[in-house]
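All protein chains of the complex are present and in place, except for one that has been dropped.
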Amino acid sequence: MNEIIIAILRSGTPLIYVTLAGVIAQRAGVWNLGLEGLMIIGACATIVGIILTNSILAAMLIAILICVLASVLLWFVIDRLKANPIIAGLGLTGLGVGGTALAVQSIFGSQASVTAPFGIPKLGPTFGAYGVLSIAVAAMPFVVFGMWVLLRRTRFGLRLAACGEHPFAARSVGANPSRMRLVALAIGGALCAIGGAELAAGSLQFFAQGMTAGRGFMAFAAVIFGASHPVGATFAALFFAVVGALGIRAQLMFGDKIPHDLLQALPYLATVFGVWLSGKLRGGAKAASSFAELRDQ
Amino acid sequence: SGGLVALVHTQAAGDNGPVDQMIAKLKQLSEEKGFEYRAVYAQDPATYETIYRTLGDAGAAIIISTFNEVAEPFKALAPSYPGTKWIQLFADPFEPAIPNVVTVSYDYYLGCYLSGVFAAKMTTTGKTGFIGGVSIPPLNADFNAFKAGVHSIKPDASVIAAFAGSFQDPAKGQEIATQMYNDGIDYIQTDAAATDGGIIAAANEKEGRMVSCLAPGQYALGPKSLISIVGLDFGVSLYNEATKAVGPEWKGGTHEHTGLGTGVIDFIPSPVFAEQGPAELNARAKEALVEVEKARAGILDGSIKVPFNTTL
Amino acid sequence: MKDSFITVARSLIFVAFALILCSLVFQFAGYNAGAMLWAVVDGAFLRSGAIEQSLRWALPLFVTAVGVGISFRAGFFNIGAQGQFYVGAICAAFAAEAFKGGPAFLVIPALIIAGMLGGALWALWPGLLRLRSGTDEVITTLMGNFMAGLLLVYVTSGPLKDPSGSGQQASSRPLDAAYRISDSLGLSPTIIAIAAAVGILMWLLVNRTAFGVLASLAGRNGTMVEWQGARLWKLGLSSFIISGALAGLAGTIEFMGPNGRIASGFLPAHGFTAILIALVANLSVVGTAAAAVFFGGLASAALYLPIMAGLPAAAIDIINAAIALFITARSKFVDKVLRLGGRPS
């Protein structure tokens, strides 16, 4: 049992951090498809930072700084230059994936993946079997709770949500939707940096090109699945982690009878089923309406 | 001598293994022989032809590429660029042969067979595993050979395969390996390029977990767990072939078969592990290696036939 | 007319801006920026055969992007073009096995139809889920992409695997030459004709039929169309099916044309590029054609760059991404300059 929980926390935590970044952006009215790029920037910057500074703290601060800057760039393009947020987000993702590869190459002179001498500190033996988890995993529930408080239990959160849902209402009480989006994206950038750091330096100490492997997009799916609610989306991300683990289990159990490729599709199938079911229970969330509004921005 | 030598690699660099080895060797060679080189990553099979054609048009002296998927584009284009020397690593022989193409095949699966033999001797739980990047035919063949190797020693041992779905997803590799180790599997053979990094990390988490990978560059990642590799020194192979090709007596239209015992493919115990690994495992490894030696000899003298089977 | 001139000019200015930004970065990273910029232009449009090469990529992208535009117009964020493209190609490949040996004039259309059906099928289930149960199509189509990618691996190393040689190729058997619709260069009268037919038909559908107007209304305000007596699910599902069929058609073109077979993991970013094109074109069919040629040129240049400018693969991704980041940008200042410049004084 412990092992299963550990596995799920491990694969779920990076996803959850990035999902929270997506949640805060979504609430502020930005469809952030740059999550994948921000996450890989966070992963790369952390590993490279550890090597260059020999300090995990400095490395993560660097990662957070770079991701926040990248988010500000996204904000500038979307908000100031009125670019289409979806295209711009995908562009940022491309920049992240390509830029980290190029950065590694120009810093280390080869395309080789990078191994760091150490990673994020582990909880340690006092926590028994859970000691192998990094402190970022342990911090995760607090961050989720913090985000929930921030978004659902403070006036700031209300104003942020108003900026996404009804910008005019937000403006008419004196909030500045543009600035709110900046804040939301910047916070999201920091969260993506932590998510990327946990992916690369949580239980691994390793950066490989493209190692986020679509997790940013899964996080985006979790945001929608979780109806942009910090806790709901967290559970959606956990759900993805669980079905991912079950997919592996299915390969180990049935791999000799059913083709592996088809078994690997099970998590995706489970996701479709889950979204369908939650839609039924919620009475059908409408994403298209928000998309129609996006088109006219 | 000058000219352009291009390596078109169809797997991403950064695997601490074959691709990185090839690029390093190509660089070395270009410094030694004074030609310009390009390492082009061709991720997408739909683009292979275009890339080769562009290289041909650019007057490349030598084009080196990898894996079977490039065979068709080679066949289509090599005749149009007779001045260019084409080398396909990891290939079936062309029929009919094309005069300016050299193909090289590797019996990598035989190394996996030896790893299977070794695994069977090393496992105490009777459970072994194999983690691949994507379930494509050559990897399937490797798994089947590994399994055959295990069963040649312990017919009732279990051999489980799983695939990460990507060659660049170490986190997924770690997740799969962790589940395998938790299931009691104590020996995993990898075949997943950069994904290996995560598998090694999983092995490092507990004493007694063994993992066998594919390149010497990985030794340092698991000094106490990475017990061996099924080495395929693409770099050396590339170096040899390219050196021949820039020389005057290059002969095209040939196929080179690289098997065990050529120095390119082999099952190699990790020297780092021999130094730092648990003494108990190292002691048993000594015995196991005797069995591996026997199997190797058997393969070389033909008394052991390892089937090449590309379906799971 | 003048507005569309400004739109295009604005895009080009921001594309140039993105390229300049990239070259600065590359200069920092130790590459020759001038050579890079030149190689982009040269590779996309100037070198011999560049136009053909650009079109080779542009046409399938165009076909897919037009389909993407159809579902976006109807208000559905169907991001499943990639999966529909794969399933189309897979179905065509299965059909090719089934109809082996038949006369080309029958087999070729049959394969095309099979491909379109396959693509449509892969759009049908997310469409049904969306319209019957309100299941969010963003997630279902994204999952559909992942699943179709795995399906492609499965068929190319399983049922459709090319067994020749040692059987190690993760690709299907090559299609008989008689059924190919182009050589490996990928540009043939047939493909041009298919793309043109798609362009014309879809332009007519969007701009000259009741469906076009109503689907666009429904996409912007479904409630209003419902109060007019339209059946939303009919409009919606047709849009899903059409967009899937077109993505499937593009997959079939790749299979029967330049590729001549399907291979594990081919064209992994085709669907996303198509989405980009459709959005950049603001969903207009004509605009999609122009944007497809532009992105086709980029795709062609991307293959040329590592060879001519010695740039690593990542650099090309960066160039593409920077362009995506900026291409839809607008700025009052730039517009003002453009308007001043465009005004005959």
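For this structure, a couple of remarks:
Here the chain labels run A, B and C in written order, and each chain numbers its own residues starting at 1.
Just so we're on the same page, a contact is a pair of C-beta atoms (placed from the backbone, for glycine too) under 8 Å apart; a residue touches a chain by one contact, two chains touch by 3 or more.
In this section, contacts and distances are computed from a predicted model.
One chain of the assembly is not displayed; among "Quinol oxidase subunit 1", "Heme exporter protein B", "Fe-S cluster assembly scaffold protein NifU" or "ATP-binding cassette domain-containing protein", its UniProt protein name is "ATP-binding cassette domain-containing protein".
Partner chains of the missing chain, restricted to those shown and counted over the full complex, are A, C. When the omitted chain is restored, the residue from A:R153, A:R179 or A:R282 that touches it is A:R153.
When the missing chain is restored to the complex, the residue among C:S23, C:Q84 or C:S216 that touches it is C:S216. Seen from chain C, the chain kept out of the figure touches residues 204, 207-211, 213-214, 216-217, 220-221, 223-231, 234-235, 238. The chain not shown here touches chain A at positions 149, 153-156, 158-159, 161-162, 165-166, 168-174, 283, 292, 296.
Heads up, the rule we're going with is that only the chains that are shown with their structure count from here on.
Set against one another, A-B and A-C show the most C-beta pairs in contact at A-C. Remark: chain A and chain B have CA centroids separated by 34 Å (rounded to whole angstrom). Annotation: 27 Å between the Cα-based centres of chain A and chain C. For chain C, the set of residues touching two or more other chains reads 150, 153-154, 157-158, 312-313.
Multi-chain contact residues of chain B, defined as those touching 2 or more other chains: 39, 135, 165. Of all residues in chain B, those touching chain C in their complex are 6, 38-41, 43-47, 49-51, 54-55, 58, 67-69, 71-73, 76, 92-93, 105, 134-138, 140-141, 165, 308, 310-311. The part of chain A that touches chain B in the complex is made up of residues 3, 7, 10-11, 14, 101, 104, 110-113, 115, 132, 199, 203-206, 208-211, 213, 244-245, 248-249, 251-252, 255-256, 259-261, 264. Interface residues of chain B facing chain A in the complex, by the touch rule stated above, are 12-16, 19-20, 23-24, 39, 135, 160-163, 165-166, 168-172, 174-176, 178-180, 182-183, 194-195, 197-198, 201, 205, 217, 221, 312.
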